[in-house]
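Here the complex is missing one protein chain, while the rest keep their positions.
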Amino acid sequence: MAVKSKIALFPGSFDPFTKGHEDVVRRGLIIFDEIIVAIGNNSSKQRYFDLPNIKSKIEILFQDEPKVKVAIFEGLTSTFAKQKQANFLLRGLRNTTDFEYENTISQVNKEINPDLETIFLITSPHLAFISSSIVRDLHKHGGTISTYLPYKI
Amino acid sequence: MAVKSKIALFPGSFDPFTKGHEDVVRRGLIIFDEIIVAIGNNSSKQRYFDLPNIKSKIEILFQDEPKVKVAIFEGLTSTFAKQKQANFLLRGLRNTTDFEYENTISQVNKEINPDLETIFLITSPHLAFISSSIVRDLHKHGGTISTYLPYKI
Amino acid sequence: MAVKSKIALFPGSFDPFTKGHEDVVRRGLIIFDEIIVAIGNNSSKQRYFDLPNIKSKIEILFQDEPKVKVAIFEGLTSTFAKQKQANFLLRGLRNTTDFEYENTISQVNKEINPDLETIFLITSPHLAFISSSIVRDLHKHGGTISTYLPYKI
Amino acid sequence: MAVKSKIALFPGSFDPFTKGHEDVVRRGLIIFDEIIVAIGNNSSKQRYFDLPNIKSKIEILFQDEPKVKVAIFEGLTSTFAKQKQANFLLRGLRNTTDFEYENTISQVNKEINPDLETIFLITSPHLAFISSSIVRDLHKHGGTISTYLPYKI
Amino acid sequence: MAVKSKIALFPGSFDPFTKGHEDVVRRGLIIFDEIIVAIGNNSSKQRYFDLPNIKSKIEILFQDEPKVKVAIFEGLTSTFAKQKQANFLLRGLRNTTDFEYENTISQVNKEINPDLETIFLITSPHLAFISSSIVRDLHKHGGTISTYLPYKI
Partner (left out) sequence: MAVKSKIALFPGSFDPFTKGHEDVVRRGLIIFDEIIVAIGNNSSKQRYFDLPNIKSKIEILFQDEPKVKVAIFEGLTSTFAKQKQANFLLRGLRNTTDFEYENTISQVNKEINPDLETIFLITSPHLAFISSSIVRDLHKHGGTISTYLPYKI
């Protein structure tokens, strides 16, 4: 009997995709057969960084890694997971605030789709202070953000 | 001498009122003589679910429970408590994030009205992941929300 | 039909009973018809302060308050609650560490006895830093502890 | 090229092994090719439950699941992982206290063995209040513990 | 050789400046030679209280304390610190939510400017429940806010 592929969705708004996100994806590669970086697009919410540009940057970042795919989705994460035949969600945890939030969200996702298991990695400590919202804030105020991004913008 | 009635306000925006809220009210009934579900209406903030409709759903939900009243209020919770002769606030705690928030709010309410005591219940674990904001998010993206609500919408 | 009395157990090792404990009992009196300060005695664990002495101090402290009783118990809190016909446990919350612990314990108590509801108060902020273990530590090292105790020792 | 087997160590003192532990192992089975329940034995620390008995109970519990092995180890988790060719540690997270502890431990394990990745699952909410120390406490005081264990003791 | 002055920036939006903020500044005075209360002005974000008025209130509050200066800035905190030759940031911690946030921000500030050290004080417990956002909320709903402010508004 063929063993089922382990496909994980790594969902987020990635506005922008940071070195912290890259850390989680690269470490997740030893667990999963395929990781889909799934950029959630919320039409009613204005993004700060250009969506097609971010998608393209992530694709180039992982161009030598055929196990990583990049996709844009609207709607529920669990619906998109089913559509992509992903049986896992991959998430990083940086601190207790993240934990409380992810604890809640993972229960909802399991309630909607009982076959969808969320797997957590703890973000590497030297990257745990990076968040997309801080990067946006820095950029808005003219700060240097290249230190936090795994590509040039 | 007549014993003073124990009247509790259960304040919130209830946008919408969830099974988690229902859990706190039903468990609170063994402590209080009356519980007023107090729907805070903030005129400057757009609600997602229709206010009169939610009020009506809560009233029908507790129609066999004469100790539960439902009311809409604007302004400060502590002011409305005084107006309703409520000497207690009833609140549910789901996690440490809730705790830190409620810790702050309860001190403010006591500062304003020293006779107003806040009583906490810990939300039952199988309901602790439900939040109004997650329910709104699910609904916005076409997800099923009936699992989280104690009434049909 | 007679209304059932609201009897709460306020369990703890109270080694010693502090001003923080007193704060929770006094504020609990407006909710409950009777509060039993239940001193847990664990025969396999050495106490620092003398048990009969602490019991006597608590009794004197509340001698003008007939709604407060003091008792010593061994074994499970939920068993002693049943024996005393207490339908409530009363507990104070000082911080998130307390919350995580009480969250766990209250579920266990409810699992054992589904009719036993735990009611929480948040300790008043000017008393929230007091813990029995700190008082013991201070006493051990010759520090003044009278500031933290509602009686002379 | 042969794909490397995904072998995870699920380390703990398991004094005793609870339904919460079972939940993590069963959910981990869809990720890993083999899970070794690794019972840490600390010769200088007295166990409450009999070690060979607990080992045998876990083996019987998973007797129809050939992917689960049970082993006893002394010394460092990371050393035992290397010895068993396990490239993963599997851990459950119940709350923020767990998170803070595991955050620390996982960094130490990675420092010792950079190839050892720790994978986290969040314990199912209806089991998250169970801890081995609470089960021991209940047993010590004559309480029923069968509700928390996936086997008879 | 002349010893370098210890100049600290105390940054915030101070919308409004509360007794909690005053507590941190006054206690910080025994550490620093100069404290600059730095009011962050974000042109794209509407303030609730009038900026020049708040600045003037803080100046009057500390008019007898020559070590305290008040300034308005736009852009990054670390840039303004450099401009003012401040080698320290001073921040108050009220609870774990504050801690998680400040933990993140202080790493970013150190990444941008390795010579900028953030020094923390824990807010005095009787003031720890005060936050600018609660004060705004109270004011919006017609509540009394003078209790929380070290000046009349």
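A few points about this structure:
The first chain written gets the first letter, and so on, giving A, B, C, D and E; residue counts start at 1 in each chain.
In the analysis below, a contact is a pair of C-beta atoms (placed from the backbone, for glycine too) under 8 Å apart; a residue touches a chain by one contact, two chains touch by 3 or more.
Note that this is a predicted model, so its numbers are computed, not measured.
Considering the intact complex, the chain excluded from display touches A, C, D, E.
Residue C:97 is the one among C:41, C:97 or C:113 that touches the chain missing from this view. Of the options D:29, D:51 or D:76, the residue whose C-beta touches the omitted chain is D:76. Although one chain is not drawn, the whole complex shows that of D:30, D:60 or D:108 it is D:108 that touches it.
Residues 44, 74-76, 78-79, 96-97, 100-101, 103-105, 107-108, 111-112 are the ones on chain D that touch the missing chain. Along chain C, the points of touch with the absent chain fall at residues 95-97, 129, 131, 134, 138, 140-144, 147.
Touching the omitted chain from chain A are residues 95-96, 125-126, 128-129.
We adopt the following convention: only the chains that are shown with their structure count from here on.
Interface matching across A-D, C-E or A-E places the copy of A-B, with more than half of contact pairs shared by residue number, at A-E.
When every chain is reduced to the mean of its CA atoms, the largest separation from chain D belongs to E. When each chain is reduced to the average of its Cα atoms, C sits farthest from chain A. At the interface between chain A and chain E, two copies of one sequence, fewer than half of the residue numbers in use appear on both sides, so the contact is built from largely different positions. Centre-to-centre, using mean CA coordinates, chain B is 28 Å away from chain C. Residues of chain A in contact with two or more other chains: 96-97, 100, 103, 107.
Touching pairs of chains, sorted by label, consist of A-B, A-D, A-E, B-C, B-D, B-E, C-D, C-E.
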